[in-house]
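Please read through the structure below; I'll follow up with questions.
A single protein chain has been omitted from the complex, and every remaining protein chain is retained in its original position.
And now, subunit A:
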Amino acid sequence: MDEPVTRRYRIPAPAERVRAVVCAPLSWPWLTGSGMSVEFERRDGAIGRYRAERGGVSVPFAVERAARSVTLSLTGEDGAPGDAALTWTVGELPDGTSEVVLTTHGEEPALLGEAWDAADLGGALGAWSRDIDRACEHHDPLGAARALAPMLRERAADSEAARTLDASSVAALRAAGLFRLGPPKPLGGLDARPGVIVSAIAELSRADAAAGWCTFIGNQSAYSAWLEEDVATELAGPDGGLILAGSTAVSGTAEPRGNGTVEVNGRWRFNSGCLHADWLMAGVSVPTAEGAVPMLAFLPWDAVTILDTWHVAGLSGTGSHDLVLDRVEVPRRRLAPLFTAPAAIGETLHKLSPYNIQAVLMAGLPLGIARRALDEVPPADGTTVPLARLETELAAARALVLETVDGYWSELAGAETLPASSGARLALVLRHAADTAKRVTSAAVRLAGPEVTGPGHAALRRCLRDAFATGQHLAVSDDIVARNAARLYPEGAT
């Protein structure tokens, strides 16, 4: 039997950060700089299946994540276990830096071996960790978002190619506290003002729309406020925070088992951030004596199956794959009455309806995408007037969003809920922001001239795809507009 082969890398960064990236196969292409590509195929529980390729050579493999290590097992084309395995462990050193130990058992494919031989993990991760340190010096979300922007811009194309937000971006956002905009205080929530939430998401989206999107989705951890406090705190990760992914669409069922659990079955689309979330949510229908009741189930990340379905025209880097639950047992206490009751805990944000919470978190996204589109078009002869008009249009949309959300906080200072007509406004304003982003990005692309189709304008083209993809979301659909128009003008509804 071959002796194991060991590689060691000294990394000038904390082990927890390094582990998050090194143990993420979809980050390996940029991390190793080897020209290798890695495609996600599916994840069943804690075992993810991938395929590495380079120069026409393809290597399927499975990766299993444990607390402090990751094991890669080569598989056959049918997914059956192969002979070789690689194990990564990331250990903390006394000086706060870390050491990655990669041990290979069996015959290592040349594609993977050459990639890890050539990798300068210390160089790549050291610089990245210093970026995070700079962001963490800011105690306000907007300052942290601005500090992370250059790193997020640099990783945007990698996230798009991997069809999920890169692990380095996720770790950076988490470390800088940007997933604490939504959860209640028992889960590390900041009780942030709405203008701060909108501006921080806008700044992140300006750098990379996928990062902005995944941050707003991850902050739907706000919905944990619908759980009892002791149950909600069970969801906290090692840093006391929570990244949530999943869908509130009632696409599944939760059948009571009679032992304090329910059996959940179903399939959900559009689960942004599902590959990096700590916990997942799924809208389910629960049978009761009074009829079926919609509720939100919370599950740990390794309880679900994720299918590789996110091949899309825009927001590719959000990793919004399909989620499947097949006879998964969930404690009854982890079902939240999101649709039928007010929040059990929380602050001002959690007084809003779930849809308005989503809208507060989402509203900065289209503003940030449009801002970036205009950033990409320098004024030139003949374009100053249309650019000025677009700047004004975007500023007006932003002002409307901020006025609306600030108005909510003022109203909620003296009330437990918003009147229906007030609650209706933000949905309409969100649609306006999304439409504005589409108009502004389309116009910016035109102003950039025919050269926009070339290699130098990838970011602007991504803005266009992301703005139009945003426009496909249910939250800005005609149905939502119609329903909220009826709430705004109940006397006119037919």
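What we mean here is this: a contact is a pair of C-beta atoms (placed from the backbone, for glycine too) under 8 Å apart; a residue touches a chain by one contact, two chains touch by 3 or more; residues count from 1.
The rule is simple: contacts and distances are computed from a predicted model.
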Complex member absent from the view - protein name from UniProt, among "Multisubunit sodium/proton antiporter, MrpE subunit", "Branched-chain amino acid ABC transporter permease", "Acyl-CoA dehydrogenase C-terminal domain-containing protein" or "histidine kinase": "Acyl-CoA dehydrogenase C-terminal domain-containing protein"
Selected from A:A202, A:L338 or A:V452 as touching the chain missing from the view: A:V452
Option from A:G291, A:G382 or A:G492 whose C-beta touches the chain left out: A:G382
Missing-chain contacts mapped onto subunit A: 269-270, 309, 311-315, 382-383, 386, 438, 442, 445-447, 449-455, 458, 461, 464-465, 468-469, 471-474, 477-479, 482
